[in-house]
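Since the structure comes first, as structure tokens, the remarks are kept for the end.
Note that this complex is displayed minus one protein chain, with the remaining chains in position.
By letter and in written order, the chains are A and B; residue numbering begins at 1 in each of them.
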Amino acid sequence: MKPFGKKTLAMLLLSCMMLVAAGCGSNGSPTQEDTASAAPETSSKQEEPVKVVWWHSMSGDVGKAAQQLVDEFNAEHKDIVVQAEYQGKYDESLNKLKASLGSDSGPSLIQVYEIGSRFMIDSKAITPVQQFIDADKYDTSRLEPNILNYYTFDNKLYSMPFNTSNPILYYNKDAFKAAGLDPEKPPATYEEVAEAAKKLTKSGQAGGSFAIYGWFMEQLFANQGAELLDNGNGRTQAATSSLLGSDAGVKTLDWWKRMVEEKSMLNLGRKTDDTSKAFAAGQIAMTLDSTASLRSIVKSAEGKFEVGTGFLPKADANVKGGVIVGGASNWILNNRPEAEQKAAWEFIKFLAEPKSQAEWHINTGYFPITQKAYDEPIVKENMTKYPQFQTAVDQLHQTTPSLATQGAVMGVFPEARQLTETAIEEVLNNKKSSKQALDDAAKAITSKIEEYNKTVSK
Amino acid sequence: MEKNISLVSPLPRESSRQEGIASLRTSRWKERALAYFFLAPSLILFGIFLFFPLLKSVYLSMFLTDPQGRVASFAGADNFTNILTSEVFYNSLWITVKFILLTVPTGVVAALLLAAISIPKLRLTKLFQFFFSLPMAVSVGTGSIIWMVLYHPTLSILNYALSLIGISPIAWLTDPKWALLSVALMTVWLNLGFNYIVMLSGMQSVPEDLYESSKIDGSGPFRTFFRITLPLISPSLFFIGVVSIISAFQSFAQINILTKGGPMNSTDVLVYNIYQDAFINYRFGIGSAQALILFVLITLLTIVQFKFGEKKVHYQ
Partner (left out) sequence: MSIRAVNQTILYVLLSVAALLILFPLLFTLSSAFMSSAESATYPPKLIPSGMHWDNFLQVVETVPVIRFITNSFVVSAAIMVGQLITASMAAYAFAFLRFPGKAMIFSLFLSTMMIPWEVTMIPNYLTVRSWHWLDSYQGLIVPFLASAFGTFLLRQYFLQLPKELFEAAKVDGCGQIRTFIQLVLPLSTPSLATLAVYSFLTNWSNYLWPLLITNKESMRTVQIGIGMLQFEEVTAWNVVMAGIVIMLLPSLILLIAGLKPLVRGITAGALKG
């Protein structure tokens, strides 16, 4: 390609286009517009409002709720304009970020899923929000400690949690009654779930179904107080190997497998959307799903049956543990001018306010990240409408903080999840024993971690 | 190439009627110049948007990349040896081959049959021709969403239909034995519209008097089809064959939406693997190496098809 100069190429191309495309009359003009609009952005200091570009992955109704928050912020702040841009699913948006690094085409603020945290830190492209917290003397004690924990590394908060959720057990109260089970007492341990599932199974209705979702496995580990990775779940030091094949994993998978074998639990694949639709249609009586799905699950069951919620089941009644925070957080990019980063921080603070969180919570079903939000009247009202949500809040508050419940961190998390899911499938389809499948997956994950660590400069 | 372009300017307006070797030579020059001029726009665009990235990925394939996608350390041929010695790669390759075998012959034959039954001129022929080409209007993305609902593990309308005739439900996408088959079925449907249109236009360009004369010869419809139609549309058949194989190799969106390579890696085709490495797991080096291997594989296969296939193709 070198023999051509870039200009000649562009000229050639343009002439080709003129020759070729009579239809696209807008040639060139958008470019001019672009440069024109970009110029004042860099030159102006005080007069023009600071523009904050926020990339997010919130679509559907949730996307609308996010836009609503942005509009409110812009109305309140005359000196800042936040521009929310939907950039596809989490991994698509992250890819786009990666491609834009090292140029000014990236955002000022980006929403990244929780398992992308290690990548964001290793990319060295971000300013930890702790810097702004310290400079601002911002009081973080109002925020949920269990949520902040996930995004805290080396005692520094790197990003601000935005949408957070946990897995809970959903069950069909009417089916419980019909099977002679107490509809107000959801099964709490593996053993109780297995027994209930057996009783609930009849023609046209299975006891339950869990989606083959790596996230559930991670949560069930934490719920036994077990760590998924060495080096304190990768938090005291970069992780070097996976502990997936440990007793916690084998016990969980054996239990799951036994229920599938007894036909009291169905294997409906990897998508929680599939299990929740089966649940709503009354085909399964129990399922695991995110708290963020609560509203839609309750709504879709309206007029058919009453939905109950319970804690994520534990291996034994007396093990200590709890759930990990899932969801996503907002990161500030360090290649933007300081004024812009500060403006982004203002927006983050706005999002963390009780009022914003209350609104966000009732419109989406994600947890409020500040406890104060529960005092807002709209939240109280919502709680009476969806009393099931109390379970989720209690579960979050009862979680004892530890390295296990803080959650694992690794650069190859998306891949590790996929490998875990394959391992579960191998067990449920009778290809391998639990121990064998998990050991194999752990080995594969470990080698991926080693490879990753090689590429990250210290 | 620039040289050729500058040569073009005096375009040959009339082919020369003058005799003599000199004019013959100029007309040959003019023909060449015209050819390069005709090829130039495509070649320039390919150069910038396809070959340049390809060269870049050759470079990347020899390195390990950091989370930002930048070159971290030189790996030489390591990426290639790692891939070529890994079980995952051969598993993916085998699945890709199975996927091609499931989709390409079925797709071609189905399109051929549809074209054959919709070519006789009946009153409603045009309507059916429209119906058969409809899947073409559906993109892979939306098509996958539609089939995801059709294949739902418990609410599937297909399973309901099966239950009406006494067949127990099929776990379309969640049973490792079925998943690839289900994705293949959906892919055949998706490509049917286009394959059909190409076949149809191929058949329509067969001069009608050929049919007439074969009718007069007393040849039956089947004989006519195999003796006359098939050879005459062999360029279209060849085209569809080559293109279907290439597109089957590159099928990605339906796998990403329907199965994500699962269950138990049973639908983990090569491109899905590449996508995973390059876009999810941030290993651009390995992803590039794998993509290059894929590129070489498709190229070899296509060369073979041209070497052996095009000989049998009948051009008028």
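For this structure, a couple of remarks:
Rule of thumb we're sticking to: a residue touches a chain if its C-beta (ideal position, glycine included) is under 8 Å from a C-beta of that chain, and two chains touch if they have at least 3 such contacts.
Nothing here was measured: the structure is a model prediction, and the numbers come from that model.
Across the complete structure, the visible chains that the omitted chain touches are A, B. Of the options B:S23, B:S42 or B:T81, the residue whose C-beta touches the omitted chain is B:S42.
Only one of B:F89, B:W178, B:F225 or B:F295 touches the chain withheld from this view, namely B:F295.
Across A:E48, A:D71 or A:E85, the single residue that touches the chain missing here is A:E85. Of the options A:A226, A:A292, A:L403 or A:A416, the residue whose C-beta touches the omitted chain is A:A292.
Within chain B, the residues in touch with the undisplayed chain are 11-15, 17, 28, 30-32, 34-36, 38-39, 41-46, 48-54, 56-57, 69, 114, 117-118, 120, 122, 124, 126, 128-143, 145-147, 149-150, 154-157, 160, 189, 192, 194, 197-198, 200-202, 204-205, 207-210, 232, 235-236, 238-239, 242-243, 246, 249-250, 253, 271, 274-275, 278-279, 284, 287-288, 291-292, 294-295, 298-299, 302-303, 315-316. Across the interface with the omitted chain, chain A contributes residues 6, 10, 13, 16-17, 19-24, 26-28, 30-31, 34-35, 53, 58-64, 85-89, 92, 95-96, 99-100, 103, 105, 165, 272-273, 276-277, 280-281, 283, 290, 292-293, 296-297, 300, 302-303.
Just so we're on the same page, only the chains that are shown with their structure count from here on.
For the pair chain A and chain B, the distance between mean C-alpha positions equals 36 Å. Note for the complex: chain B touches chain A at residues 41, 44-45, 47-48, 51-52, 55, 64-69, 72-73, 152-155, 171, 173-176, 260-265, 276, 279-283. Here chain A touches chain B in the complex through residues 1, 4, 9, 12-13, 16, 19-20, 91, 95, 98-99, 101-102, 119, 122-125, 212, 266-270, 274, 277-278, 281, 283-284, 411-412, 414-415, 418, 421-422, 425-426, 429, 431, 448, 451-452, 454-457, going by the rule given at the top.
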